[in-house]
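A single protein chain has been omitted; all remaining protein chains appear in their positions.
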Amino acid sequence: MSPILFWLFAFVMLVFGAAVVINRNPIASALSLVVCFMGLSALFISLDAFFIGIIQVLVYAGAVMVLFLFIIMLLDLRVEERRKINLVAFVGGLAVAFALFVQICFVVDQLGAAKQAFPSLRAAKMDDVHNVGLLLFTNYNLPFQIIGVLVLVATIGVVVLSKRELR
Amino acid sequence: MTIGAPILEVEVLVIGLFVLMVEAFFERIDKRTLAFAAIFGLAAVLAASFFLAPAPTDVATTGFWSFYTADLLAIFFKRFALVTTILVLVMMVDYAPVVRQSVHGTTHQSGLGEFFALPIFTCVGLMWMASAIDFVMIFVSLELVTMSFYVLVSFTRRNPATLEAGVKYLILSALSTGFLVYGITWIFGVTGETNLARVTAVLADPALESGPALFGMVLVLVALGFKIAAVPFQMWVPDVYQGAPTPVTAFLSVGSKAAGFVVLLRVLQPFFMMPQMVKALTIIALLTLLYGNLAALPQTNLKRLLAYSSIAHAGYLLIGVVSFAGEAVAYYLVAYLLMTLLSFAVLVVVANQTGDNIEDFSGLAKRSPFLAFAMLVAMASLAGVPFTAGFLGKFYIFDAALRQHQTTLVVVGVITVACGFYYYLKVVRAMYWDGSSIDAPVPVSRLSRVTMTAMMVAIVVLGVYPQPILNALK
Partner (left out) sequence: MPGEFVDQIFVAAKRWLLSLLPHAPDWVVQIASALLNIILLLGVFATLFALISVLERKILGRIQNRYGPNRVGPFGLLQPVADGIKMLIKEDVVPIRADKVVHFLAPIMMLLPAILALGVIPYGRNMTAFSIDGGILFFFAVGSAAELAVFMAGWGSNNKFSMLGAMRAIAQMVSYELPLLIVVLPVVMIVGSLSPDAIVAAQDGYKWGIVPRWFVLTPWGAAAFILFFVAGLVESNRTPFDVPEGESEIVAGHMTEYSGFKYATFFMAEYFGMFAVSGLAVTLFLGGWHAPIAWLEVVPSYLWFFAKLAVLLFVFIWIRGTLPRTRIDQVMSFAWKFMLPMAFTCVIAAAVWHYQAHGWAGWLSSLGIVAVVYLGLSRLLDTRRKFATRTYRFAE
């Protein structure tokens, strides 16, 4: 992939990721998050991982964000906008984020694999949809089935918690 | 006649689906029948777990058996999960009137069906977690457990305290899940494997820099710290335990914690050769012991007191983990299951009449000598009075720690045990010495009376004859 594209999308992601945190208006935050996801998906696509890139848009930018916005839409936003910045929390948050950043830099520095170029996925010439499906239904079948149960439980939970009157 | 271990989960799943379907399509039945059916079914599965066909011992490289193991530890904790769920369901039957008041519904038994069905799915998740030997499997089964707890914790949503508990639990659990996944990605990134055995093999290679993997492991530890309520990841515990419906609190404090420890035991195996890991765990254990026991001292609400006590017990269990004493941890967890569930069972019944503050227990010895005695046994065992399971549990843990020369841990442990005596006996004092304004007897259903008696007997018997539990892991 072209390094220019990588830096471009990484920059977009960073800017909008920061905007998610900095914005006082939750809607603006949520929309920035969408752009951030789009940048991530572009990164995946430029790594030749089309399937993951598209799914990223479909699931996160599409489905999850719409639900997210729906919830924000039904809340009272003025409360959030009026809130004062707590200086201690602000400085503390910055310190924690910075500590994590330093830590990750330190760790990545140790990681041998991070210093050499990764072989291109395109060289393998693979049909990623096909491969993902195959793995999911053969090797990873058990976790996949468990996720089925998980979704069932989540469905029951949504009905139980959101229905106005249970029967 | 024998069955394969994976069938157990399938059976429990079928029971859960059966309860759900009956609940959905037969509106006229008494919903409590569902709970009895579920208890009966789970008991049958528990019985079936003693007729297991031996599972393949060598670890497969792909497919089902590379995610799932049926070793002794797994089978032991599967039974543990089943017993916990059965006892919680018994408690839930007693708790039904409260659910009725705190759920919006059209009939007088609205929502009860789901209330009885969800713990069964949690149980499946716990059982899968006990067998998980792959990070992917650990993640999905942990999520199944957490997801069902999200719903259970906020089930009685007309009560604002419950709602608060639900939101807190949701947010902090989601955060801890984030840590878990991020940690797993790091470990996968370094080793290229998710299967624990193969991660161990890769990490054993001295050429590999261990820093990144250790970083990933620390993140996983943070997530598990949330699950087992170890300091400094304990801040959600008191509010959530107090706000959640009482049977759910019991389930959370036993089931969720035990599952966390099983995963901890399994996940730590590849990393125990690193001295940093032991050091970090020792510090966490120390903090947990001190915080749990000291913060429990001034509590006046019994549910909150039990919450802090559960943090304290996590500390004792962590001593066992640091001392590589799997059997001591398992024994302690069984003892913990019995005494915690017993005290919650009494709490549910008493709270139906008065409330869940300690002063609501005043004069319980006069109102219901049986309940007061059950609570006395539970508290004595929690505090660690000799001839109870709680005492032997602590004894094994300290013994193991001494063998590993963890003197600091043992000293602090013994001091905090003394501290524990004070607050547990506070409850006993209220029941036996303080007078009460009410003297109407507390009604106890026959089912809970039988269950409580069984638990009391088990506490005392295991306190003098621990062999069955210790042998189960050999």
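We just call them A and B in the order they show up, numbering each chain from 1.
Basically, a contact is a pair of C-beta atoms (placed from the backbone, for glycine too) under 8 Å apart; a residue touches a chain by one contact, two chains touch by 3 or more.
Keep in mind it's a predicted model, so treat the numbers as computed, not measured.
A.B. asks: List the displayed chains that the omitted chain touches in the full complex.
C.D. replies: Per the contact definition above, the missing chain touches A.
A.B. asks: Of A:L8, A:L47 or A:M65, which residue touches the hidden chain?
C.D. replies: In the complete complex, the chain left out is touched by residue A:M65.
A.B. asks: From the list A:A10, A:I54 or A:L111, pick the residue that touches the absent chain.
C.D. replies: A:I54
A.B. asks: Of the residues A:L31, A:L111, A:I147 or A:L161, which one touches the chain left out of the display?
C.D. replies: A:L31
A.B. asks: Give the residue, chosen from A:I22, A:A95, A:V129 or A:V158, that touches the chain omitted from the document.
C.D. replies: With A:I22, A:A95, A:V129 or A:V158 as choices, the missing chain is touched by A:V129.
A.B. asks: Tell me where the left-out chain touches chain A, residue by residue.
C.D. replies: The list for chain A reads 25, 27-28, 31, 34, 50-51, 54-55, 57-58, 61-63, 65-67, 69-70, 73, 127-129.
What we mean here is this: only the chains that are shown with their structure count from here on.
A.B. asks: Rounded to a whole Å, what is the gap between the Cα centroids of chain A and chain B?
C.D. replies: 31
A.B. asks: In their complex, what parts of chain B are in touch with chain A?
C.D. replies: 13, 20, 27, 62-64, 66-68, 103-107, 110-111, 114, 117-118, 121, 124-125, 128, 134, 136-137, 139-141, 143-144, 147-148, 150-151, 154-155, 157, 186, 189-190, 209, 211-212, 215
A.B. asks: Okay, in this complex, where on chain A does chain B touch?
C.D. replies: Checking each residue of chain A against chain B gives 103-104, 106-108, 110-113, 138-143, 146-147, 149-150, 152-154, 156-157, 159-161, 164-167.
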